[in-house]
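Just one protein chain is left out here, and the rest sit where they should.
Moving on, here comes subunit A:
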Amino acid sequence: MEYEAVIGLEFHAQLSTQSKIFCECSTKFGAEPNTQVCPVCTGLPGVLPVLNRKVVESTIMTGLALTCEIAKYCKFARKNYFYPDLPKNYQISQYEDPLAKNGVIEIPIDGTTKRIGITRVHMEEDAGKLIHPESGHVSYVDFNRTGVPLMEIVTEPDIRSPEEAYSTALTLKSILEYLEVSDCNMEEGSLRCDANISIRPKGATTLGVKTEVKNMNSFKAVQKALEYEVARQEKVLAEGGIIVQETRLWDADRGVTRSMRSKEEAHDYRYFPEPDLIPLIVDDTWINEIRARLPELPHQRKRRLQEDYGIPEYDAGVLTASKYTADFFEQAARLYSDAKSVSNWVMGELQRYLNQEGIEIQRCKVTPEKLAELLKLIDDGVISGKIAKDVFGEIFRTGEHPAAIVKAKGLVQIADEDALVPVVNRVIEENPGPVADFLSGNERTFGFLMGQAMKATKGKANPKALNKILRERLKKH
């Protein structure tokens, strides 16, 4: 039987605020343990939480970008459970009345776009961090992250394949980056994604039993975990078994999902309205003011880059997938006239190095200025395109200026006839066979001889000049 997957995703994005959601503690990542804590976020008696306005603004802005309805009236709820990373024994979250709901995200898939429903966007606080030493009977608790603002974004179960799930995640990340509401740094855990997945016979309208998949630390992992889970569920059904509703953890090392087999009984969070926080009232003036500040979104920027810089749709799509990549491209394209060439370098060399080194573009030593400078050196005939790639690698490693690298490494292109003639003569002398071959009419041997001559100049020869001299000399031979 042919099955289709039914997938819904749940994202948690850490909002880029200076202070926590309900107190004035810093949210800075990487501080010494328990140095960003106070009586409010550690849940001491007699304190009251006070809501951070920016958390509300960022969530409204995200809701608007996802075409959600913004609630004029919403409230916070307590989600109760015992775990040592939660000092109050409840998490302040939203339950019945999220700040934003009923939105849409449009994702690119198979050359077209698909609309995925957004169920809700709500605000909540993060929990602390537990550290488990390799051995021993204790765990260490660091409450710095407790109370850091999170935005939970839940999609409708409109996603039909692991590829669509991947595309949804990438698109959402891109939107959050454009809005500058979250830095979406997956390594620091500021964007996390869990999935609900079930399968059903293709064409069926009822839903199968779902499993919840967690512990995926990248979007590629989300796709892989879901691919595994589809195959696993198909196998269970094919063998006449039944799917158990449960939470499964992705094991990246082994490439499998595993049942959590939690000993505790089914979660019973006993949500109830948070008595310490009065309902949040949002008026139209505020919503409109935030709407007016909405920045250009990825799909809008894609269209503009095509129009303003005359680059192909494909390029514009790749470049605008990340705000920072698009920023880089635009800055370089303003300094250098051939935008398509800039695009090729950003999508090609730059992306290759970034992937290879696992660095994000905004933290990379190649700046738009340096790329533009490098491209001008090619145009001015100072270096060849081939040498430029080596120089680019050097900029990537050291952050040096292209001209300085070219000078220091003696990479200046040789276009001078006096310098190239002896090289060409030597190549002709040393390769009598190929020369005879060429002279008897085999044009392809010319490429070989060019290669030899280029090698002899360590790639520094100006290809045009070298080509001209080689042809002349061969004719005279």
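Keep this in mind: a residue touches a chain if its C-beta (ideal position, glycine included) is under 8 Å from a C-beta of that chain, and two chains touch if they have at least 3 such contacts; residues count from 1.
By definition in this document, contacts and distances are computed from a predicted model.
Engineer: Which choice in "Aspartyl/glutamyl-tRNA(Asn/Gln) amidotransferase subunit C", "Putative spermidine/putrescine transport system permease protein", "Fumarate reductase flavoprotein subunit" or "Glycosyltransferase 2-like domain-containing protein" gives the name that UniProt lists for the one chain left out?
Structural biologist: UniProt lists the chain that is not shown as "Aspartyl/glutamyl-tRNA(Asn/Gln) amidotransferase subunit C".
Engineer: Quick one: say which of A:Met1, A:Val138, A:Ile242 or A:Ala292 touches the chain that got left out.
Structural biologist: A:Val138
Engineer: Since one chain has been left out of the picture, which residues of subunit A touch it in the full complex?
Structural biologist: For subunit A, the residues touching the absent chain are 17-19, 23-26, 32-39, 42, 44, 50-56, 75, 80, 82-84, 130-132, 136-143, 265, 268, 270, 273, 275, 277-281.
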